[in-house]
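Only one protein chain is missing from this complex, and each of the others stays in its spot.
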Amino acid sequence: MSRFRISIESDLAAVFVVSVLVRGVCEHLGMDSAETSSIEICAVEAVTNSIKHAYDCAHGREVCVELLYTQDRLRLVVQDDGVSMPDQHRRTLTTGSNVFGFDPADLDRIPECGMGLEIIRQAMDEISYSTIGGTNSLNMTKFLRKREPQGILACNAPS
Amino acid sequence: MSRFRISIESDLAAVFVVSVLVRGVCEHLGMDSAETSSIEICAVEAVTNSIKHAYDCAHGREVCVELLYTQDRLRLVVQDDGVSMPDQHRRTLTTGSNVFGFDPADLDRIPECGMGLEIIRQAMDEISYSTIGGTNSLNMTKFLRKREPQGILACNAPS
Amino acid sequence: MRFEEIRVGSVLVAKVLDGRIAADVAPRFKSKLAEYMVDGNRSIVIDLGSVSFIDSSGLGALVSSLKSMGKDGDLVISSAQGTVATMFKLTRMDKVFRMYDNCDAAVAALS
Partner (left out) sequence: MRFEEIRVGSVLVAKVLDGRIAADVAPRFKSKLAEYMVDGNRSIVIDLGSVSFIDSSGLGALVSSLKSMGKDGDLVISSAQGTVATMFKLTRMDKVFRMYDNCDAAVAALS
């Protein structure tokens, strides 16, 4: 298992670095672009939520992202020490919400917010949220598609 | 000032993530590719040194990279809590070494190692190394070239 | 945020030049789109060809503008690709917005 941990300040302008890191690691692992995109999106939504909701956009606080992976799964842990997620929203992570159940033609009902948690729920395979000693952790696991082992392409004999 | 901190395990296979992070941040800041390359190289050489020399390649230890930047400078701090750099090598960082003073035609004298610190010294503008409470910190600062303020391109009026 | 704006007949093509539309710039994105409508534009193509990432608040800004436009005009999307296209699909917004592969097709559809 490999593991990286990055800490960023609670500043929305710093969130891009989460994209940089997650995307770079996924590409290095040889994930396909659809998997990479959905993991990047979840990481950004989760970190943005910590800054907006746990810290109410106050600067000077810290959000940590831990990335752990093996051959068959990738785990993201997003941590803050701000206000914990209310129960009703934690439920979104387990039972889901109907935010994407709209009729596309019914313009007034198309959501402008409240999408992040449901995106995460749909894109990830295992999710949990816990608060221990003042630290909130959102745990997201994605099972990875089988990839070609790198060895197959290795060292073609000279022709 | 913006600041990121990443921690990686003391595993040479994990060093790529330092490239990913440093390159991503430099590109995001609009640095040119020569500046980006030299900063990436220094970051990788420094982290590799911590793993190889401070930890003697033992796994399970931690190397931290902190990246701080303002408009006109970027600072990299690489930290480990292993064996400190011997004095003679610290001197390379201040007074330089002659490792690149070779005659290119004198094949036997071309160096195969011992290049990292001198690369860092030449590429960076300010360097210091300190050990405080068991933590070794290599501090590297690069003064950045003036870039176009992003505002200049902003919001062209419709023609 | 940076935009490139081109008028083709009665159509305004607004190409987003920033690589990301995320929570840090979403409010500015939203007010820029509002400005286009205040200026009287009723046929707008938002060209996302240079955007490599959009988050849910960026999408929210687009939805808000689509609602403001209402039945008075058209706000369509062109050139969404990669992670941006994935994001529209994940959120079913690809069913809400008229999406075009490229800018020319979008302009043709609105002309």
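The letters A, B and C name the chains in turn, as written, and every chain counts its residues from 1.
Keep in mind that, in the parts below, contacts are C-beta pairs under 8 Å (C-beta built on N, C-alpha and C of every residue); 3 or more make two chains touch, one makes a residue touch a chain.
This structure is a prediction, so every number in the text was calculated from the model and none was measured.
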Self-check item: Contacting the left-out chain in the complete assembly, out of B:86, B:104 or B:133
Solution: B:104
Self-check item: Among B:19, B:84 or B:141, the residue in touch with the chain that has been omitted
Solution: B:19
Self-check item: For subunit B, the residues touching the chain missing from this view
Solution: 11-13, 15-16, 19, 33-34, 36-38, 40-41, 44-45, 48, 51-52, 100, 102, 104, 107-108, 110-113, 115-116, 119, 122-123
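FYI, only the chains that are shown with their structure count from here on.
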Self-check item: Inter-chain centre distance, subunit A versus subunit B - centres from mean C-alpha coordinates, in Å
Solution: 28
Self-check item: Euclidean distance of C-alpha centroids - subunit B vs subunit C, Å
Solution: 40
Practice problem: Please work out the Cα centroid separation of subunit A and subunit C, and write it as a whole number of Å. | Solution: 25
Self-check item: Two or more partner chains touched - positions in subunit B
Solution: none
Quiz item: What are the residues of subunit C that contact at least two other chains?
Solution: none
